[in-house]
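For this view, one protein chain was removed and the others were kept in their places.
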């Protein structure tokens, strides 16, 4: 079984770490949007668990892990409390948060791909769901916070592409039967490093060709 | 079986009442947003049935009640017609609508908790889904209407907290085997009264500590 890539406890700790950093980003956006403490908790939960929830609904894994694992549920509340009391300090370490978020991105795109494949999806779709697991929570966060999803904006450093690459590598490694415990690090670290590089060099994706200049002002 | 808390017909009547008042709030927002009559109907349906639909997808109760009970489906259309022809009169009784909405909140947070528990969820998750059942429709309403979800805004009277308290009491009563037909009134009425008090005294939840003053203008 592919989900036994890591020992269950290692896998679970990695999941919790990813959930925690995603929840921090949700709670921080809630502070910037002037939401109250309950709004912070909602945004933290949605950011951390939304991608996995979407994946579980698609593959028919109900009730989703977000509603059966108490650790998954409590971790965003811990993140909310930390941001509630210490948000200026947390904002000051934005760069560190970004690094953790990149780690979450790498972990989730691979674990999402593996879980979807385990439930019988084809490799293309498994990789797509891996991508959705990694970025879905952030999209839901931005929709709830009434913002243009930063995933879609051209003026943001590449975010989907590292997850896409990680998920694709994981799918290829499944295809060639070389994905097991230790080798899982390959797609995870690739996605992680790509995201760090994208942040450092401000990599952007191209917009449509011949874009009329007037369009820029419409936004 | 816990869902036999009330006689089925009483339960159904209470559900329809809750659906009706939530639908009124959806249709009224559609009028304020200048939507046409079909937009009003969509917003009424989504507000009234969205929370329960989310709950049913999570617990795997498909097709959801919203797509099997004709009364659930027709009630929001009745609300739409009433608001269409009488909306100035309906707006004038905003306070009455608020009272009914509080009643819907109390009913849904408890019935959602019970239904989720009946499907095998743990008590913490059942209470969380009860909360989601009660407030989910309003969040979807605001997203569709392109507004910041009023659930998340700090400058709104407490809305999630009464539902959270009601769902938590219901879960505790299930835990100690004291939830049956008549005693269900305890969490329902508690949530209802808390919401009325929150509206009357304009109770607010705190925002993050040390919030920079500049942030208020960003919203």
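We call the chains A and B, going by the order they appear; numbering starts again at 1 in every chain.
The criterion applied here is as follows: a residue touches a chain if its C-beta (ideal position, glycine included) is under 8 Å from a C-beta of that chain, and two chains touch if they have at least 3 such contacts.
These numbers were taken from a predicted model, which means no experiment stands behind them.
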Checklist entry - Out of A:27, A:59 or A:169, which is the one that touches the chain we can't see? => result A:59
Checklist entry - Which of these touches the unseen chain: B:16, B:37, B:78 or B:172? => result B:37
Next on the checklist: I'm checking contacts with the chain that's been left out. Which of A:65, A:81, A:143 or A:172 qualifies?
Outcome noted: A:143
Checklist entry - In the complete assembly, which of A:90, A:121, A:134 or A:191 touches the absent chain? => result A:121
Item to check | Residues in chain B touching the chain absent from view | outcome: 30-40, 42-43, 53, 57, 60, 62-64, 67-68, 70, 73, 83-85, 87-88, 143-146
Checklist entry - Considering the entire assembly, which residues of chain A contact the chain that has been omitted? => result 57-60, 119-122, 124-125, 128-129, 139, 143, 146-149, 151-154, 160-161, 204-212, 215-216, 218-219
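The rule we apply is simple: only the chains that are shown with their structure count from here on.
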Checklist entry - Taking each chain's centre as the mean position of its Cα atoms, how many Å separate chain A from chain B? => result 29
